[in-house]
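Okay, so here's the structure we're looking at.
Coming up: chain A.
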Amino acid sequence: MIVLLIILFAGIILLEVPGLVKKKMWRELAAFAAYLAIGMALSIPQALGIRLPNPSKAIEALFKPVAELLK
Partner candidate 1 sequence: MLEQGKIDSKQAILLLISLVLPTAILTAPAITVKQAAQDAWLSIIVATMAGLLIAALVTGLSLRFPGKTLLEYAEEILGRLPGKMVGLLYIWWFLHGNALILDEYASFLCSALMPDTPVIVFFVFVTVVAALAVYSGLEVLSRFNQLFLPLVLGLLLVVFLLAAKDMEVTRLLPVFDKDAAAILKGAVIPASWFGEIVIFALLIPFLDRAEEAPRVAVTAILICGLYLLICILVVVMIFGPHVSARWIFPTFNTIRVVSIANFLERLESIAIAVWMFGGFAKIGIFYYAAALSSAQWLGLKDYRPLVAPVGVVLVALAALCRNIVELLNFLATAWPPYALGLFEAGIPLLLLVVARARGKGGRGA
Partner candidate 2 sequence: MKKRIAALLLITFVIILAGGCWSRVELTELAIVLGAGVDLAEDGRILLTLQIARPGAFTAGSEGGGRGKEAASWVISAEGRTVPEAERFLAMKIPRHIYWGHCIILVLGEELARREGTGIVTNFYQREREPRENIYVLVARGRARDFLETYSSLERTSAQAAGFLERMKTGYTVQLRELAEMLVSRGIQPAVTAVEVTEAGTMPGQVPGGPPPPQKEVGVAGTAVFKQDKLIGWLDPWETRGFLWLKGEIMKGVIIVPGPEQPEKLVSIRIRRGKTKIIPEYNGEYPRFLVKIQVEGDMVEQQTRENLATPEKIKLLEEEMASEIKARAEAALDKVQGEYGVDIFGFGEAFHRKYKKEWRKLKYHWDEEFSRAEVEIAVDAQIREIGLLTRRAGIPEE
């Protein structure tokens, strides 16, 4: 699982980064890296079997007073 994930990330980097470097799109490269970092942060722990909190839960808690009306 984790190996597949690393291969996937490597693939994505190989696909996108050389083009961006060649065209000197540094801003795009930074955004790409940031997004990929978020993606890694969310996916690698899951692949290792670590349970991450689901943001839906937080949203549910946030809207609980209103949501009660819909029960």
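The rule is simple: contacts are C-beta pairs under 8 Å (C-beta built on N, C-alpha and C of every residue); 3 or more make two chains touch, one makes a residue touch a chain; residues count from 1.
Regarding candidate selection, all candidates are chains of the complex that A comes from, given by their letters.
Computed from a predicted structure; not experimentally measured.
The candidate list 1 or 2 contains one chain touching chain A in this complex, and it is 1. Partner candidate 1 is touched in their complex by these residues of chain A: 8-9, 12, 15-16, 19-20, 25, 27-29, 31-32, 35-36, 38-40, 42-43, 46, 52-56, 59-60, 62-64, 66-71.
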